[in-house]
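Our next item is chain A:
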Amino acid sequence: DLIVPNMSYRTGPYAANGIPYADGFADYFTLLNERDGGIGGQRIQVPECETAYNTEKGVECYESLRTQNPLVLNPLSTGITYQLIPRITQDGIPLYTPGYGRTSAKDGSVFEWVFNAPANYWDGASVAVKHILDQEGGDLSGKKIALVYHNSAYGKEPIRTLEELSEKHGFELSLLPVDAPGQEQKSQWLQIRRDRPDYVIMYAWGVMNQVAIQEAVNIRFPMDKFIGIWWSGSENDVRAAGAGAEGYKALTFHGVGRDYPLYEDLQTHVYDKGLAAGAGDQAGSVLYSRGAYAALVIAEAIAKAQELAGTPEITPAQMRDGFEALDITAERMAELGLPDFGAPIALSCQNHGGDGLARVQQWNAAEGTWSLITDFIEPDAEILDPLIKEDSAAYAAEAGLTARCN
Partner candidate 1 sequence: MNAMTQDGYVTADGRQIGPVVMELRNITLRFGGVTAIKDISFDIRQGEIRAIIGPNGAGKSSMLNIISGFYNPQEGQVIFKGQPRPAMKPYQVARLGIARTFQNIALFDGMSVLDNIMTGRLNKMKAGFLSQALWWGAAEREENENRAVVERIIDFLEIQNIRKTPVGRLPYGLKKRVELARALAAEPNLLLLDEPMAGMNVEEKEDMSRFILSVNDEFGTTICLIEHDMGVVMDLSDRVVVMDYGKKIGDGTPAEVRSNQAVIDAYLGVAHD
Partner candidate 2 sequence: MDQLIFAAEVVLNGLMTGVMYALVALGFVLIFKASGVFNYAQGVLALFAALTLVGIQNGQVPFAHLINAAFGTQLHHFGWTVPAVLAVALTALVMVGLAFLIEKLVLQHLVGQEPIILFMATIGLAYFLEGLGDVMWGADIKTLDVGLPQGISDGIEAVTAQWFGYGFFIDRLDLWATLIAAILVAALVAFAQYTKQGRAMRAVADDHQAAMSVGISLRFIWVMVWSIAGFVALVAGIMWGTKSGVQFSLSLIALKALPVLMLGGFTSIPGAIVGGLIIGVGEKLFEFTIGPMVGGATENWFAYVLALIFLVFRPQGLFGERIIERV
Partner candidate 3 sequence: MFDTRTQETLLDVNNIEVIYNHVILVLKGVSLTVPKGGITALLGGNGAGKTTTLKAISNLLASERGEVTKGSITYQGDDITALDPAALVRRGVIQVMEGRHCFEHLTVEENLLTGAYTRRDGSAAIKRDLEMVYDYFPRLRERRKSQAGYTSGGEQQMTAMGRALMSRPQMILLDEPSMGLAPQLVEQIFQIVKAVNEGEGVTFLLAEQNTNVALRYAHQGYILENGRVVMEGPAAQLRENPDVKEFYLGMSDEGRKSFREVRSYRRRKRWLA
């Protein structure tokens, strides 16, 4: 058996987000086990460990999971990720952090064990600005963009990128931090009401999302000019605001809804058999899909690793090789029952972060669904690559690492 732990949080302040993600992650592996008998004949075990989004519980989970020889870890928390990077590097266990974690981990020559494909926070910022550029006919000079962000490591991630982009495109950037948990954001939204920025980009999590969207509705900020990162784009975030949230946009790096062949399989092999994780009521939600997508990428990497190693019983090191050789094409996605769900992912020793493509989804309040309104957009590599190099080089120097992949 292969061990792919599910480091989840079903309690604490972010439980509402952790639950669907964990369910999706677990259900996908249940599907593989039930339908295909696992991967390469190996059943996948998904032991779950509750972190409550708390770094110390994260450490405890890591230590207890480590004794079970896991292939890869996916903690769904930037804080825990930072915590784990030195440890997994020492212990040689791959860490997969899609859409979160340490952005510069994209640089595989420094971060040997960390993978953050298909997209990271900086990609997100760049894609958002690109979308705005599209809306504005390619010219942002003199425009105002406000960033409303969770006042934490995660929320501060896009600032550097946006600053560079504002220089490049000539828009004015204003920064509006909100302290966790973010129940009270009146000052920030009054300021937005006064300054009338043309666009608001948001990096939030948990209750801060709901309150921000509600406040935006309250001040009648045009919702189609309000773009959240993918962690600010779940059904939970918009529902509380009711009809007013109509038109709110968020980034995503995967498809929306249940309209994929995969769900038929999930229905027959998982839900109908009563094997669904949790309460079984999250299928098709944004975060559920994201969890399932993360599981899918891991599964593909396992398959690749098995292929490279020539044995189904792979080690974490072979798993890393599997990741580095990962190549999920559009055809493969279709084969897996998720046509056009995610952009192709091709990783290498250098590139652990994929191409960073993301698309924009928009909320339809009446139907209570998200719909995709753009195709995959490429981030601005010209800006991002040097930033990533800089940050990973700093880390390498601090940790005394020499670059690999030569």
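We adopt the following convention: contacts are C-beta pairs under 8 Å (C-beta built on N, C-alpha and C of every residue); 3 or more make two chains touch, one makes a residue touch a chain; residues count from 1.
Inclusion criterion for the candidates: all candidates are chains of the complex that A comes from, given by their letters.
No experiment lies behind these values; they were computed from the predicted model shown.
J.: Using the contact rule from the top, which of the candidates 1, 2 or 3 touches chain A in this complex?
T.: So the candidate in touch with chain A would be 2.
J.: What part of chain A is in contact with candidate 2 in the complex they form?
T.: 10-13, 15-16, 19, 151, 175-179, 181-184, 186-188, 190-191, 193-194, 206-207, 210-211, 214, 217-220, 236, 239-240, 242, 244, 274, 279-281
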